[in-house]
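What follows is a short report on a single structure.
What you see is the complex with one protein chain gone and the rest in place.
Chain lettering (A and B) follows the sequence in which the chains are written, and residue indices restart at 1 in each chain.
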Amino acid sequence: MTFLHDYIYYIGAFGLIFIGLFIMLVKHNLIKVIIGLSILETGVNLFLIAVGYISKGTAPIFSNSAVESERMVDPVPQALVLTAIVIGVAVLALALSLAIRLYHHYGVLDLRKIKEQRW
Amino acid sequence: MSLEFLLAIAFGGSLFTYVLGKISSKLRESFAVLISLTLVVMIVCLYGKTIEKSFYFGFLGLPLILRTNMLSWLFAIAISVLGSLSVIFSLSYIKNRERADFYYLMLLLINAAMLGIVLSGDLLSFFIFWEIMSWSTFLLISYNRGAALAAGMKYIIMSTVGSMAMLIGVISIYTTYGTLNISEIAASSNLASSGYILSILILFFTAFGIKNAILPFHSWLPSAHAEAPSPFSSILSGILIKMGTYGFILFIYVIVGLNKFLNLGHGVLSFRYILCILGALTILIPTFIAVLQDDAKKLLAWSTIGQAGYIILGIAFGTSVSVAGGIFHFFNHAVFKGLLFLVVGAVEYRTNGIRDLNSLGGLIKKMPIAFIGALIGICGLIGLPLTNGFVSKWLIYKTLILEQSPFLAFAALFGTWGTILYSYKLIHNIFLGQLPEKYRDIQKSPFSMQLPIIVLSFAILLFGILPGIPLKVINAIGVSFGLESLSVTLWGIASETGALNTINLFVAILVGCIVVAFIFKAGQKAISVGQEDNYAAGAAIPKDKYHYTVDFYNPLYRMITPYLKDFIDAFYMKLAGWTQNLCSGVRRIYTGYVGHYVMYIVLFVALLIFIQVKWSLW
Partner (left out) sequence: MVSPVLLIVVPLGLAFAIPLFGFISKRIVKYIPIAAFAFNLAVALLLIPEVLKHPIVVRIGGFPPPFGINLVAGPVGVLFSVLIAVAGLLVAIYALTYIKEGSKEKYHMLYLLLLTGATGVVLTGDIFNLFVFFEILCISSYALVAYIGDRAGIESAIKYLIQGAVGSSFLLIGIGLLYGLFGTLNMADLAQHIESASPISVFVPMVLIITGLGIEAAIFPLNAWLPDAHSSAPSSISAILSGIAIEVGLYAVVRVIFTIFGVSSIFMFLVFLGILTLLIGEMCAFSQKNIKRMLAYSSIGQIGLIVFAMAMATSLAVTGGLFQLVSHTLGKSLLFLAVGYMIYRSGSMEISSLEGMGKRMPLTSLAFTIGAFSIVGLPPFVGFPSKFLIVQAALAKEAVLFTGLIGLVLLGTVIEGAYFFRVVQALYFKKGNGDSERNEAPVTGLIPMFIFVTLIIVIGIYPKLLTDVLNSAASEFLNRIDYIRSVIG
């Protein structure tokens, strides 16, 4: 159980990553693929947080009440995740707006039917 | 006078001609002629000089070197003279065509690049000029549109294959010897193993063979020569493909050296022997394919391949007489094949682009100068005594017989029979026989076309009667290769076995002619009858209905046609087809379905991990 306890975030993160990838691989609907992408990115963000997380750590804020700095979680991954979330939002927003435009053009969202650009 | 100045004039002149063309066509034409004649004069001035000078250091730390010696000079003079005659011929040929500026630019650029090739003293500048020549030739071959496009593509693809082989060769030499200077490589080439030399030679000879159209690589030539504008065909056939010959000479005799060359392999498998066999096959097969052609320029093109075989045979055989014969034949071929293409060009010009031998005929009275040019040209091509072709072929035959190579000698002689057949077909079907009705009002060719024809015809006779003039230069080249000197006199070669004395021949033929003329005079007067009279026993036949040039050698055709399919060309075309299919097959991996693309990414990661787990490479 300790294994699960120690690595629960990693397992969750990679679980999400694989679910996201799986969705992107097998689903034909563009919206579902974008949802898969979103799950994938969430998994990645969770993974980054997990890298910096210390079990039962405190927030990395220096103040007078802070006593043991070694119990603080690593602040860098949190900064990274913030950036990554922002980027993820941008990508997602762009993807969805493109999906809307694509629907205007094709009238479907089935990626198997959107194959004009090929070969 | 410095060589870089000469090349600067050649290249600058070509660009400036283009600019002038935007102003006025008269200005452009006179400048083009002026530039090409200036080059002739400058190169004449270089006679006998040996210069070697680096002129540019900016290229990747490699000095670019120009040099001249007898070998370069002979090629350079042939290039510049034929080039300027072709420019003069173009004056009326190109007059009312579109893109004349472009035509002159490319024509002069090709001449400049060829001068660069023969004057370059290191392999890098050799390669650079070679490439410039290749792509500008491609552009000029395509000039006529239509069928010329396919011809141009075929040319440039084969040429690129050759260039790439040459690029590997050049750089391999650089990494091995640390220099690209031809004389330095020549000095140190003894150090290399013969295996290395063999591989280098194969790489380079692929390039040269393609340019020179020897047998397995000839496939681009017929259509390219036929479809190019005629004045350029004459350069293409007379000089441009001889850049390959120059390369052969340069590598066999200057860089590798004769001794090393003769020792590459032995017996039937020796490199020299294989090259000779290729030369012999190049004589035999294309010559008879030429007999089958009905397109005047295609006929000449195949004939060019056949004649290139003689040149290669002579050069590769490697005795002093054969080398002299080979080099002399290159020179002669430039003269008479240049002439014949110009003659056909003049006919084509007057008949509005008709080159089909089956629909021409009887132009002798309409275009007398062209006829005389054609007559002298084919005499040279066949190698009749008192023309230059005789001397060079005689030199080659003589070596082959003396050195006891029966097959090669047979091939050379047999090729000459074929040459006689197609040459006669050429001149007969264009100039002799019945004049088709539609050509009644044909004009004789304009002066700017006659002048090059006259000059070249004169050169054929001059070098045929006094072969000592070029042979002196050629002998000097041979001596510089370390071959033994021939005792050249003004009218031939004096030696113990089979001396050549054209003066004796001249006198003999002159006497013969006088005797025949007397007999004619003494005999009955000939009665001239209408041309149609002797066809149908006096019955009236409609004009233009009976044309006896079609199926000229019908029995012969039936005999040889099955054997003379161009299998090699068919193979190349198949190869091109396969490549095309393969290419359009490969692109189907980009299916257009994004799920597949994501899968590729995941598979790529999986592949990397698999490799690591399986072999733990990193």
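In this section, a contact is a pair of C-beta atoms (placed from the backbone, for glycine too) under 8 Å apart; a residue touches a chain by one contact, two chains touch by 3 or more.
Only a predicted model underlies this, so the values are computations on that prediction, with no experimental measurement involved.
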Touch with the omitted chain, as defined above, among B:Ser25, B:Ser54, B:Ser172 or B:Ser194: B:Ser172
Chain B residues that touch the omitted chain in the full complex: 58-61, 127-128, 131-132, 134-135, 138-139, 142-143, 145, 148-149, 152-153, 156-157, 160-161, 164-165, 167-168, 171-172, 174-175, 579-580, 582-584, 586-587, 589-590, 594, 596-598, 600-601, 603-605, 608-609, 611-612, 617-618
Residues belonging to chain A that touch the chain removed from view: 17, 20-21, 24, 30, 33, 37, 40-41, 44, 47-48, 51-52, 74, 76-77, 80, 83-84, 87, 90-91, 94-95, 98-99, 101-102, 105-106, 114, 116-119
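We take it that only the chains that are shown with their structure count from here on.
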Length of the line joining the C-alpha centres of chain A and chain B, rounded to whole Å: 69
Contacting residues of chain B [partner chain A, same complex]: 587-588, 590-595, 598-599, 602
Chain B-facing residues of chain A, complex: 21, 24-28, 33, 111-112, 114-119
